[in-house]
Structure formats: C-alpha cells, structure tokens
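Here you go, one structure.
In this view, the complex is presented without one of its protein chains, the others remaining in place.
As written, the chains take the letters A and B, and residue 1 is the first residue of each chain.
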Amino acid sequence: MAAEITYIDAIREAQARALREDPRVFIYGQDVGAFGGAFKATKNLATEFPGRVLDSPISEDAMVGLAVGAAIEGMRPIIEMQFADFSTVGFNQIVNQAATLFWRTNVTCPITVRLPFGGTSGGGPFHSQSLETIYAHYPGLIVLTPATVEDAYSMLLEAVAIDDPVIFCEHKFLYRHLKAEKLPVEALPVGKARIAREGRDLTIVAYSAMVQDAMEAATELAPEGWKVEVVDLRSVKPLDTDTVMASVARTGKLLCVGESWPWGGVTAEVIARVASEGYGLLDAPPQRLNAKDTPVPFHPNLWAAHRPTVRAIAAAARKILRQ
Amino acid sequence: MPQIPIIMPQLGESIAEANIVNFLVKPGDHVEADQDLIEVETDKATMTVASPCKGKIEKFSAQLNESYAVGATLGQIEATQEEAERLGLDVLTARKSSDHEEVVKPGSISDRNRVQPTIRGLPVPANAAGASYLSPRLKARMDELGLHAADLAGIAGSGAAGRVTVEDFEKFIASLEKQKMSKASTMRVAVADAMRRSWTRPLATVGLPVVIDAVLAHRKASNPKPGPALYALRALAIALAENSAVAGRLVGSKIVHPSAIDVGFAVEAEDGVLVPVIRDADQKPLKDLTQRYNELVELARERKLPADATGGSIATVTNFGTFGLIWATPIPLPEQTLVLGLGAGRRMPFWDEAKGQFVPVMEAYLTLSFDHRVLDGGAAGRLLQRIGELMKQPEKL
Partner (left out) sequence: MLQTVSEPRARQAGTVREAHLAAYRFMLRARLLDDKFAALYRTGKIQGGVFLGRGQEALSVAIGLALKKGDVFAPLIRDAAGRLAFGEDILDAVRTYMGSALGPMRGRDGNVHRGRPQQKILPMISHLGAMISVVNGMLLAHRFKKISGTVGVTCLGDGATSTGAFHEALNQAAVEKLPLVLVVADNQYAYSTPTARQFACENLSDKAIGYGVQVHSVDATDLTACLKTVGEAVAKARAGDGPQLVVASLLRLCGHGEHDDASYVDPKLKNSPLGRDCIKVAEEILLREQWTDAAELAAWRSEIVREIEEAVSQVQREPAPDPFTENWSAISSAHLSETHDDNGR
C-alpha cells in the first residue's frame, strides 16, 4: 500500500480522535473552524464536532489565557498557533500563567499549544522560527518535537492526555513532505528518544526535521566506511539523556544538530549533559551544528545556507570521524 | 625639547615581559647614550635597560616591582633636537604638565602596556591535538586495564596528528591477546612502576674511571671480606656527609634536605631488585659495617629483609660489575636523586709520568646517574671525583 498519510493528516487524525474520545477536548485558534486552519490541520473537524472547534480573534495572549482558565475548570483545550513565530505574543501567558499554575497552586494545567514551527523556503524571519529552546528553558512545560508521521500522531494524543502544559512543535516542512503507510497502534512514550539508525562510529543527535537530514547524511557517509548512529530525541523536554549517553558509550563521538539558533539551544544542552555526565565516554570533543546566529532569511539562497543541510552535517561528521 | 621614550627592550627568545627591580638613575639626572638606566629581571636573568640617547631623565612612568611588556614605555628622556634627529628617534610631543598624561598604572584596565593574555584569556592554547593527546575515553579505558602512557609507547596512532585513538588501542589489546602471555610477577610490576615513575624526571649520567688496586688489596687482606660495593657505599656516604645538598629532593620549588645519611645498595632477588639500607652509613667505619652488609645481602636474596632495613635511603649503590659490565647508566629510585654505579674492574694501561711508561692497573668505572633538576654536571662531577679520591685510600673508609 502506498504511503498516503502525511504528517499533517496524522495531526488532524489525532485531534479528531481526541475530540471523539474525550468530551473535555476542544480546539481554539485562528481560522481553525470552518476554514480548517491555515495548514488545514483541523479540516472538517468543526463540522464533525460542532461547537468544539472555535475561531478565536487574533489574540495569542488571550487564547492561551482562555485555555488556562478552561483547563482550571476541567477542560482539555488544544490551542493552535497559526505560526510558532506568533506564539511570542502569548509568551507571557505560556510561561508565566500556564507554566506556573501547578507549581503555585497544585492545580494541573492540561493545555496543549500546537506550534507550526521550523523553516520552509521563502518563509522569512517571522514564519520560520523554532522556539523549542525558549519554552524548554522555562520550568513547568513539556516540549515535544515529533520527527515522523507516526510520532506526530501518537505524541499529539499523548500531549492531550498529559496533565501539564505541552508545547507541541510540528515542523511545517514535514506537514506535506513526510508520508507514512499507516498510523501507529502503539508507540514509544513521550520522554524516550528513538534510535533512528544504528551505528558504531559517530552519534548524531537530532530532533524534528533535522532527523531526516541527519539520516541522509548518515547514508552519504556509509560508502566511506562510516557507520553513523542517529538519535531522534522526539521530546526536547524531557530530554532522554540515558538514550543519548548509551549511544555515545557505543560510538565515543557526538555531533548534535539543531535547526534553531546556537546560543543555549537543545544542542548545547545535550553536549552539556554528555560532557558533565559522560566525559569518559568521549573520544573526541563533542560538536554541534545549528543555524547561523541571525534571523531566518527570506531568500531561498540565504535560507539554504542559514540552516544545517545534509552536506553540512556530513562535513561536520567527517571532521569528527577523522580525529 | 623633544621627549624620547625609554622602551623595554627585547630580552631574549620567548621573553614577553620583565619585572622592574631597580632604578639606577632618577628623574633630573643627565645620562649618556647607552648608559644603564633600569635593572629588570626575567625568568632567566637580570638585565638592564639602557638609555636611547644622551639627555636628561624627564620621568619614569614604570613602577618598581611591576611587570611590563617588551616594547612598553617605561619613561622619557629629554634630549636636544640635534640629538633626537641624529638618532632618528620616535618622539613624544612635548606636553604641558597640566595636560593629561598617559601614566602607566599597573593594573588599570586601559593599561595597554601590560602583557595581554593570548587566545581567549589562556596563556597557552588549550587545544587537544597531537600524538600525545589521550582522549577522556582512552584514559578511562586505560584506567580500566591499569595501563599508563608508557604502555602505549608501542602503539602507532591512526588519529589526527598521530594520536592513539580508542580503536587503535582496542586493536592493540586484541593483538596482544593473540600472543603468548604470562602474568608478570608482583615484583616485576612493582619495579616497572618504580622505574616508570623515576623516568618522569630528566636524568643524566656522568662517569669516572677509578684505579682500584688499593681497594682490591685491602679487600684481600680483610676478614670477613667486604663486598666491593661496600667500599663505594662508604665513600659515597662520607662524600654526602660533607655535602648532602646534592642528595636533596626537589618538590615543586623547594629542596628537601636529607636528614640522615642512610645509603641503600641494590641486590638482585628473583625477578627484580631489592634495596637494603645501611643507616647512618657515614658514622661507622667499613670494618664495622661489613658483617651487617653481608647479612643484608643474604636476607635480600632470600626476600626476608626486615622492614627497618628497607626504605628511607637517600642514595643507592649498584654493582653491575658482578655481571661483567664495565659501564652502565643506572636509574635512581623514584624517591631518590642519586644512584652510584660500580662497573667491573679490568686490567688497563695507566701512564705513569714518573716512570715514563704505561703500567698495568686495575681500573673500574664509577657512573653517577642523577636527577638533573636538583644538580648539574658540575656538582655531579665533583661528587664523583670525591668518591674516587676516597676509594684510593680504602683503609680510611
């Protein structure tokens, strides 16, 4: 059977299932109702579940605040941000209201905030951001970064079920480019990383769309005699240190790849943990590869050079492998 | 009148800065070109800064006991216009005293005359590269197997700049498994460890031929017969009693002086070497030590040395002449600075000036290996000469 289910289909299916199985779930966001969402992530859901898929005004702050209030009263809201880049308007409500509620009051905040994140050619500075780092930095939030169609489905279902605020980072490029044959029946739980490709000579840790690029880089290196292991973090917070550490124990060499900016990012976090807890595992200094430290450029030429590419990942890998 | 700067000169290869230790002149003094103005001290030597020209010392901006970089301005000389032009010197334009002058203040943030650290605040590059680099993972593996860097000497590294990678290491270990292996005795492992630790120091050896006819004659006439090494031991002890500094240990920048002239001697035992000790070897004459010495040799061979007869010696004597060797470079014990070696005696021609011909003598080589951090060739040579001298009069030992 041909691969027919796309990453965005999986997200829609997960939401449909959540709405169907749990009357406490509702979706709130801009254009999510009749229009089905800017990316069609909620296509037909407003019809199938009348009154539970609501159009909001352009008010990210109020959207998240409303979700928190609804959650206090027992609902399980899903907020769709039209682009991750706009979530910063609701940043205060996410990090100061949602993320602190349980810690301050012992009342849980089971909201899910879906962020279409990551870059696509021509997106430009305000339609391309990866914000997983900023949200992971704040205590009280769960941050998920599915890299596969299967994970987009199962992790979204789990996100709705988790009693804490979840920032669900869906990569826009993967929406329609990634396809699978069917939806999974069972899955790795949130908090566990996945060995996407087994190897022996080098560990590449990646997440979201970069997992695909890392896999291609590993394939490129195979004919040169290198067996590269690729770890898909799946969730950035919690970050599965154990799986990463076990991989580095096998290979002794580490390259972390992330689409977001370098300063204090996920790649820095992984390396900090491996350096402090697994120093004796390292046969070469750990390295990371991130986007350039500038806003995401518009022009496809610039954009292609701004983020790590398959070639850049392979080149960085070779440098470590030849140490 | 033009102001000529007094500049910290180049002071030697790799010297970047020097400490001001003395001003030889003061502001207002008239000086000649090339006259010494300031004494400075570097790691290697005390040097002087000379005047760039004839003139009058205007001021010193450098301060006593502070360090300044090569090229830093330390003061100014007021010179005549002709003098300045003659010498084609850089000139600081004359300033009114009320103007703000750039005073070199030690420790101020804007003080560009201070030595600046290189690369990101570290005095040396902190890169990990080169054949001697052991990665954390490699070190962890070596610790697991109880290995040291010396054990890796035989491995060719395939990593960057020739470093030994974990892969090279594992291949080496695997290849060893294919060869015949036996367990090293505890003695062998202990000696190996001691020698490895000793070798971390810069060791050198000096040698001296000594005529030993007198010693041989004295020995023949004695009962019981003292071992040849005992003569060398007594001579060494007396020489060290005269000057024990050469047997001191260097720890950091301090020299630890010996408290007693306890001297050990090497005895071959089974798979290694034991070193029994004669305590206060400078205090008793040879004949009083002979019996004890012979006892200790036996006990050592049977590996039954009592605890108080080992350890704590400040130097060791080794007689490899018993193996027929005429010359060797022994390695001092890791906790000692000196080891005195005695080679086999042989009949050699010796020029007798009085007789005008070569006469046969019994000659043996003394070699002294020493930790070159504590003493240099001169002191080592003088010690050996003294020992050789003492051994020419065995009846006084």
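Everything that follows uses one rule, which is that a contact is a pair of C-beta atoms (placed from the backbone, for glycine too) under 8 Å apart; a residue touches a chain by one contact, two chains touch by 3 or more.
From a predicted model like this one, the values you see are computed outputs, not experimental measurements.
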- Taking the complete complex into account, which shown chains does the hidden chain touch? A
- Determine which one of A:Gln15, A:Gln93 or A:Ser130 touches the chain that has been left out. A:Gln93
- Message: If I consider the whole complex, including the chain that's not displayed, which of A:Ser56, A:Thr112, A:Ser130 or A:Thr267 touches that chain?
- Response: A:Ser56
- Full-complex touch with the removed chain, picking from A:Gly65, A:Gly124 or A:Gly280, is A:Gly65
- Query: Of the residues A:Ala16, A:Ala38 or A:Met75, which one touches the chain left out of the display?
  - Reply: A:Met75
- Note on the structure: Touch assignment to the omitted chain, from A:Thr47, A:Thr105, A:Ser121 or A:Asn301, lands on A:Thr105
- Message: Contact with the hidden chain only, please: which chain A residues?
- Response: 24, 26, 52, 56-57, 59-75, 77, 89, 92-93, 96-97, 99-108, 139-142, 162-164, 189-191, 237-239, 241, 273, 277
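One rule holds in what follows: only the chains that are shown with their structure count from here on.
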- Note on the structure: The distance between the C-alpha centres of chain A and chain B, rounded to whole Å, is 61
- Mind listing the chain B positions that touch chain A in their complex? 128, 135-140, 159-160, 163, 165-166
- In the complex with chain B, residue positions of chain A that touch it: 252, 279-285, 322-323
